[in-house]
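One chain of protein is taken out of this complex; the other chains stay put.
Right, chain A next:
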Amino acid sequence: MKTENQKAWFFVLPVLILVAFNALIPMMTVVNYSVQETFGDNVFFWQGLDWFQQILRSDRFHAALGRQFMFTFLILIIEIPLGIAIALSMPRKGFWVPVCLVLMALPMLIPWNVVGAMWNIFTLPDIGLLGYFLNHVLGINYDMTQDPVAAWVTIVTMDVWHWTSLVVLLAYAGLVSIPDAYYQAAKIDGASNWSVFRFIQLPKMKTVLTIAILLRFMDSFNIYTEPFVLTGGGPGNSTTLLSIDLVKIALGQFDLGPAAAMSLIYFAITLLVSWLFYTVMTKDDQT
């Protein structure tokens, strides 16, 4: 049982100060910009909600948002089932377990722009391993700087390569926590592999899978560095995801007002969808 103790606030204080310094001040800056217009020299004019209306009505924002949802949807639909499948087929104990875990976790520890650069080198049409293989061995015309479909396939494959291991590790953590007695009972009852999965393994993985889906949603929705390094948002605008577009507006064109309004809308969408996911996934627990 937890005891009521208001002095516990003193323990939380350092965290509160540090996070507030980093979260509240920049957030207020963004809110400030989002309702003002400036022509430089630190002179600002009140603009009201004009920027928000402009962003919400702009085709450019709709297109970027659409691409972003498409990307995140593809990521979740591929990485979650794949991660579960790999976790299920991994050995539960023995010498190979740590070897598998270390090798699988490796992509997650590579700096994001190195991931982009690595995939760039890997997919170069004539001198990259994958590019050469596709173009000269299989005879498929593959060049992601020209073909939007190829660019999409490449950034999705790159993300699957980069982050599926997170789902594997989480699902695996859930699986090893299932006591052997459950499997023995299932065996006595003559349960099929599918029923073992459906009625024992899946329910036991529910918490970790909720975490996996939430983390994958948030991170793929906020992704910036890897696709930027790999494709630069191109060809054309075909892989310009939300963050890439935002950075273009804020730091490229220095349109602070629209960029700030877009930031707030962006953050609000992330929060809203995360909250919806969380509520739906944990609904059964509360009833």
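Operating definition for what follows: contacts are C-beta pairs under 8 Å (C-beta built on N, C-alpha and C of every residue); 3 or more make two chains touch, one makes a residue touch a chain; residues count from 1.
Criterion: contacts and distances are computed from a predicted model.
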item	value
Candidate names "Phenylacetate-CoA oxygenase subunit PaaC", "Carbohydrate ABC transporter membrane protein 2, CUT1 family", "Acyl-CoA dehydrogenase" or "NADH-quinone oxidoreductase subunit J"; UniProt protein name, chain not shown	"Carbohydrate ABC transporter membrane protein 2, CUT1 family"
Full-complex contact with the absent chain, from A:Gly48, A:Gly66, A:Pro91 or A:Pro203	A:Pro91
Hidden partner interface residues of chain A, rising order	1-9, 11-12, 14-16, 18-19, 21-23, 25-27, 29-30, 85-86, 89-91, 98, 100-114, 117-119, 121-122, 126-130, 132, 136, 161, 164-165, 168-170, 172-174, 176-177, 207-208, 210-211, 214, 218, 221-222, 224-225, 229, 242-243, 246-247, 250-251, 256, 259, 263, 266-267, 270-271, 274, 278, 282
